[in-house]
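Excerpt of the complex: some chains, original placement.
As written, the chain order gives the labels A and B, with residue 1 at the start of each chain.
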Amino acid sequence: MQVTAHQQQLIDSFKQVRQQSLALTTHLETEDYELQADIFVSPLKWHLAHTSWFFETFLLKQQVHGYQEFHPQFEYLFNSYYNAVGQQYPRDKRGLMSRPTVTEVKAYRQYVDQKLIHWLEQETHLDPDIEALISLGLNHEQQHQELMLTDLKYCFSFNPLYPIYHNPKFPKDYDPSQHNRSTPLSFIEFGGGIESFGHKGDGFAFDNEGPQHQFLLNDFAIANRLVTNEEFLAFVQDGGYQNPMLWLSDGWAWVQQQRISSPLYWQQEMEEQFEFRLSGYGKLHPQQPVTHISFYEADAYARWAGKRLPSEYEWEIASKKQPLAGHFADRKLFHPQAANPEFDGELQQLFGDCWEWTQSTYSPYPGFKPAAGAVGEYNGKFMSNQMVLRGGSCATPAGHIRNTYRNFFYPQDRWQFTGIRLAQDV
Amino acid sequence: MQVTAHQQQLIDSFKQVRQQSLALTTHLETEDYELQADIFVSPLKWHLAHTSWFFETFLLKQQVHGYQEFHPQFEYLFNSYYNAVGQQYPRDKRGLMSRPTVTEVKAYRQYVDQKLIHWLEQETHLDPDIEALISLGLNHEQQHQELMLTDLKYCFSFNPLYPIYHNPKFPKDYDPSQHNRSTPLSFIEFGGGIESFGHKGDGFAFDNEGPQHQFLLNDFAIANRLVTNEEFLAFVQDGGYQNPMLWLSDGWAWVQQQRISSPLYWQQEMEEQFEFRLSGYGKLHPQQPVTHISFYEADAYARWAGKRLPSEYEWEIASKKQPLAGHFADRKLFHPQAANPEFDGELQQLFGDCWEWTQSTYSPYPGFKPAAGAVGEYNGKFMSNQMVLRGGSCATPAGHIRNTYRNFFYPQDRWQFTGIRLAQDV
């Protein structure tokens, strides 16, 4: 049977994404795959298994006649939160699953890959809905690739030996000396009016990015770059964490109860500020963007600075004409980089580097309908108590993001590469 | 000195509202004033003192030369959450304050009232900002009047003797026999477009109701009446509380962890459904609106019914031309009443009866600025993690509400008289 170019392209994408998940882990120790430091992170092994489970559950079991599941209990063990599929192994116990071993999970991946590729090779006329499901599976896996990096960083941070995930090599086109020079903060104005927002068209997008709809926006201005460590340190040194007037009520309660006094991973030694990075423990770089901050911290900083956070609509307008480029995971820096002073006054860092907290709550767009079937649990059911973030980060796979992409986390979450872009009314 | 008509009107309003707080409690036992069953409710005595503290702190201490405070520690004891004023006695310990006694707190009220009225009588030309602050204090007190009823109901519900707050007398213009006949559910359509929302103008409004701004709305339809107990019971009996597919993820976690299986205050005995009301324990009335439900329950019910909750914008449009009338606290029924089948097909129950959960998160309107000074902590700092409710309830003082009024509670809160009005896209 002849494989069409379209089929081949799909197969190649599949192989590439699947391979990338493994590539992130191959240099690690077996022990590193098992870590789960809190309920909101998962062990690497679980990520590797769950992403395979997705393809097995929603494609192989549904589409491939006579498919033999790899293991009868994996349906239960590696279901994240799909109630339509059935009960789930308790989320907070994922780190207690020493079996299946890493080797067995890799065999599971291989089994699923082989079966899926074999099936794709047969299917010359794939139903568009099925193809969309494969795309969803691949985009889902890319999201887990990002989580693998941020979850591991979080778990490593509990080890006083501060394990090093990787030693970054700077790409040829990137001059780290810019780290030492600052880019002045400025605000770029945008006019308001009725505009279209959200995703429409043929390419892949998550259901929560649509439907495209019109929204009436006021004039606004948005910062040219992210807030830097140096700037955030000034907030800290000004007593920002001790001043309730700067905080939302829930944020202040969180600061008090959790005894928060700096971004996650910051540590002060004597007079100097250090931080833990995926490249290990070291001095804070003043010009790099502040990262690993909660929405509450972003909001308090903005209030202290006399500004505000942008809405997701403002962010979308501002980024509409920007190239989808930036420090994504393919740069293998795995840490947000300083703005480039050469492009002073221009919008920078919108994509990659840090997910940018917006002031928008994660709510359904007008007319939103979740996808049919079990994958309808993908996004819609999380539309409460979370805030929208935009733009991707240094841990997001390149090509995964869009300017309509809506990420969402709880306002207290800090373990993602989150940052702050200021905005103001005009 | 001659008191102007305007002064007299203000003094009369002041006396009326202050008197009303006491009127709600006079038939109670001293012991009833002390109850605090959870951190989110306060003892009646605390409400009576705190509302006086508001006038003492923001008016008497600021405006009246040589004012002697009633007690030096009341500033600390009865500060709710104003960090600009200073530290606060721990909220969860308010029930442990046997001193000052009820009698002493009433003396405190009298002292504050006397000083304030005396001062008002002197001030022939009151600064409009000061007058606005008095209005704020009175509206603040009305909010606490509602809380006094709902907090007491919550506390009484822990007592197996089920104390009766009051025995309602039906007003002459109200025929309770309508309780027994149902009003068919229908949907009334509204056209979309750019509309103005939020408060503007001379009358009192809270800062969170503004600024008035334009918003682009789609066509929509909204239910003529609230969801009834009978309808909600069908959801319960259909296994609504056991079906994760109907719930937001956080809602499902809440149902599971708190073992929720019915609205607050419902209790099943044998095959029959009972509930606890301010008038005591009794059988559920099928045609009365379901009440004391969380946002999660409202949202799950709407999904089960194939509908959705309205946005606060939709609600505001729908209610714009409706008279500000309904079963408010002055009716002294203190429980939501059944819709009137005589007005079949018309919008009913928008005001009074039950606060209506919207799908809108409690966020600042575009251009929102909190009030200057300590009272700036009134509304703005709560703008995270909460949902907007509209329309007032059977416990809201008549005259307190507006169609732009934005109430807000956490999605799991149930001790207010909350209810459900359905909506749908057109």
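The definition used in the following text is that contacts are C-beta pairs under 8 Å (C-beta built on N, C-alpha and C of every residue); 3 or more make two chains touch, one makes a residue touch a chain.
In this text the structure is predicted, and so the values were computed from the model without any measurement.
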For a quick check: 2 copies are placed, so what copy number does the complete complex reach in this file?
4
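Definition applied: only the chains that are shown with their structure count from here on.
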Rounded to the nearest whole Å, what is the centre-to-centre distance of chain A and chain B, using the mean of the C-alpha atoms as each centre?
39
Complex contacts: residues of chain B adjacent to chain A
81, 83-84, 194, 213-216, 218, 244-245, 247-252, 295-296, 299, 359-361, 363-364, 366-367, 377, 381-385, 411, 425
